[in-house]
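The complex appears here without one of its protein chains, the remainder shown in place.
Let's turn to subunit A:
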Amino acid sequence: MEPSFRIVPGSAPKSASVNDTANSLGLHDTLQYGPRSIAAEIKTENALKDRLENWEETQDNLKLSMQRNLYGLHAPMRLLMERKIVSANPHMAGLPQSNLHLDILMGRDETIEPVDIFGGMEDAPPLNIHKDMEKKLNM
């Protein structure tokens, strides 16, 4: 994200892409994911969803921008580097994982958020280990 002093996420221009559900032919994989309409996705109002999904990132961006202005580029750069090092995950994709070191760096090791309570194994979509491993190793 570019440096900004926004506290609240702005309304980003809508975009939807077939990349996340594409099969080997490059089109949307209806057999695996069901029907999908990109036009409908662009048209729907998702104000709350966008706000919630971008909230943490916007707040984080604010802090990093201020640190850049106060201490220089090295300050946010080191923090982002530490996060990247810690997020390198050698485990199998798709299975539930917890990254305590990342939680500590992001400052959520001593808080409980709705995501810790909801979104467990009962609500998650069925496991797609092959697909997830392919995605991970192709990176």
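Here is the rule we use: contacts are C-beta pairs under 8 Å (C-beta built on N, C-alpha and C of every residue); 3 or more make two chains touch, one makes a residue touch a chain; residues count from 1.
By definition in this document, contacts and distances are computed from a predicted model.
*Asks:* Considering only the chain that is not displayed, what protein name does its UniProt record carry among "Ribosome biogenesis regulatory protein", "proteasome endopeptidase complex", "Vacuolar-sorting protein SNF8" or "Syntaxin-18"?
*Replies:* Per the UniProt record, that chain is "proteasome endopeptidase complex".
*Asks:* For the chain that's not shown, point to the residue among A:N23, A:N89 or A:N128 touching it.
*Replies:* A:N89
*Asks:* What residues on subunit A make contact with the chain left out of this view?
*Replies:* Touch with the absent chain occurs at residues 40-41, 43-49, 51-53, 55-57, 60, 83, 87, 89, 102, 106, 108, 110-119, 123, 139.
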